[in-house]
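The structure is given below, and queries will be raised subsequently.
A single protein chain has been omitted from the complex, and every remaining protein chain is retained in its original position.
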Amino acid sequence: MKKEKTKLSRRDFFSAGTALAGGVAITSVLAGYDGLLFAAVTPNAKGIWYGIGIDINKCIGCGKCANACKLENNVPQAPFYFRSWVEQYTIKNDGSIVVESPNGGIDGFKQSVPDKDIFKSFFVPKMCNHCAKSPCTQVCPVGATFETEEGIVLVDEKYCIGCRYCVQACPYGCRYIHPDKGTVDKCTLCFHRLKKGLKPACFEICPTKARIFGDLNDPGSEINYFLKNHNCMVIKPNLNTGSKLFYNALNPEVR
Amino acid sequence: MEQHLQDLYEVLSKVDGYVYPNEIELNWSILIVLYPYITGLVAGAFILASLERIFKIRILKPTYGIALLTAFSFMLVATMPLVSHLGKPLRAYEIMITPHSSSAMAIFGFVYLWYLMVVLFLEIWFDYRRDMVIWAGETTGFKRFMYRLLSLWTTDISPKSVALDNRIGYIVTVIGVPSAFLLHGYVGFIFGSIKANPWWSTVLMPVIFLFSAMVSGIALVMGIYIILSKIRRQVIDMNCLDTIARYLFYILIIDFTLEGLDQIHRIYVAEESFEALHKLVFGQLFFTLFIVQGFFGTILPLLTLGTFQFYKPRAEIRKVIYLVLSVLILIGIFFMRWNVVIGGQLFSKSFYGYTSYKVGMIGAEGYLMAAIWLIVPFLILSFLLWLLPPWKKIETDHGNLEE
Partner (left out) sequence: MPQHIKRLIIAFSLFLALFLVLRQVLRPESFGELGHFRAKAIPENAMRPMHYTVTDSCTKCHGGIRSEKDKGFHKNLKCEVCHGPGLKHATYAGQFKNGALPDSLKLYKPGERKDCIICHQLNAARIKIQFDTINTTMIHQIDPVKHNPGDPDTKEAFKCIDCHSPHQP
């Protein structure tokens, strides 16, 4: 009871403080966030509310998803622009961590640490988390990036001014400035495919079905089955981004 | 384009540890370093001017006009580095048309216009109106036209209307001080509110930005005053200069304390990002943070100015030292902005590695471009000093108004 009260007053305090500080959105303060629990109580109770699941145990690091993403979405081929990429984490016996992602994993991985030094090693595919309280849409000064009703974060190419504030605000490094267009670019969860009833390219192409996605509002959906039957976690839950990209078997070392 | 890719490949080959692939390109370059730097100079110069006007420190009178015009000149340029850095500069107007209320950056256009038009412009206008009317009668040609235009073709310079001007000017200054705080504290908030970046994300950021802004603005006006007096072969008012230096000393202490507090807090709480930032500070940022910003930009001026509070060398020597200090402080604060803006992008948000930054010479984001945006305000200032020389004004004692 007491706890409830302090929570409320803190909330009020934050609301007043942020309003004073320049009318900064308070949505992120109002809804509680607990990694996985967040998926169970979805903010948007009506319609489709997309969530993504990636099973780290199934990923073989072939990089086909990163490659397919680039080809499907005309992402520049140079290794500085990715909507989706794969990282290899290697925890060594001495406790140090090696992270690699040569060309985002598109050309495959060469094991750089000898077997005898490895404590464990695994692949982590990365992509936009399509956060429900996304820090990137919060900071866009003109409203050129936004969340759709289905919970997909999109970019309005024709309206983006290229200020790069959203690139700074994304904790996951999922945005880049398209070198030819001068505007920001990011994963759209293949919105153009979704709207035709198709799966996003990376989901379509994954040879081991390590990636699934679906409607978090539908209790029978694949994503809900995945979340219920695996130990899932999001990356950087402490940042309260409302991430909807859930990983099975995510090590806390992954950032 | 090709050059850009080549540079990126070079950066890629130098990456230390692991950075997200999209982080290899450093997104906010030297131009974004200039933005808080220039707005800081504006806010600082204005606050120095208001010390004379509101707080009635009349000994600062010789720098009042210079400070105002300096603030105005830099304010005119403040948005230029930002706009020239945009991926789509022609769309910059959108920030005024559809400002996003939750974005810290969106309000900038309005804060900027408010400060430029309502505070700086009005204060200068009311301060100079009588003189412009008089000068319009004494000059011909372009100058006469400018005076007429700027005074909006008014002619009324009766003591009553001048007294009114003076009163409104005072009110504008009173509004101006919180506005200056708002302008620069707000620039700090743009960085301080990015929770993804632990180097930026601190509540102290707006306050630190504000006080470092005051330091840099006051140092700038001090330097300009010394140089201007040399050029005009006028005797420098050492009382005025010593007073500026004293205020500089006080604010420098606050600034140093705040930044120290920020760092001590970081070290003591040692959050998840601590090891990554520690390596950054003692690695790539060591020279700009400890040597330039810390030693030459803060500690050396602090010690010198502190010594001057007890022991004052001859005026000639003091003058030179003040000039040197003002340059040192200006460089120091520039690198303070550098350490914040560039430093915040050198480490990966994964905390597993570091990228690097090399400023090119040419191109939209090279240092020539940056140099232009630093030189242009001085050209504007020269023009304004030619058009509206504060030393030719009829003396109005701002202090008398409220007494």
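When the chains are written out, they are named A and B in that same order, and each has its own residue count from 1.
Going forward, a residue touches a chain if its C-beta (ideal position, glycine included) is under 8 Å from a C-beta of that chain, and two chains touch if they have at least 3 such contacts.
Being a predicted model, the structure only gives us computed values, none of them experimental.
Interchain touches from the omitted chain, evaluated on the whole complex, reach A, B.
From the options B:Thr98, B:Gln234, B:Thr257 or B:Thr307, the residue with contact to the chain not on display is B:Thr98. One of A:Phe109, A:Tyr172, A:Phe213 or A:Phe226 touches the chain omitted from the figure, and that residue is A:Phe109. Contact with the chain that does not appear here is found for just one residue of B:Lys88, B:Arg129 or B:His184, B:Arg129. Where chain B meets the chain that is not shown, the touching residues are 93-94, 96-98, 100-101, 117, 122, 125, 129, 151-156, 161, 164-165, 168. Residues of chain A in contact with the chain left out of this view: 57-58, 60-64, 68, 71-73, 88-90, 107-111, 113, 115, 118, 121-123, 143-149, 154-159, 188, 191-193, 195-196, 198, 201, 204-205, 207-210, 249.
Definition applied: only the chains that are shown with their structure count from here on.
Every residue of chain A that touches chain B in the complex is listed here, in rising order: 21-25, 27, 78-82, 85, 87, 97-101, 104, 126, 135, 138-144, 159-165, 167-177, 179-184, 238-239, 255. Per the touch definition, chain B reaches chain A in the complex via residues 1, 4-5, 8, 12, 17-25, 27-28, 82, 85-88, 91-92, 94-95, 97-108, 186, 189-190, 193-197, 272, 344-345, 348-353.
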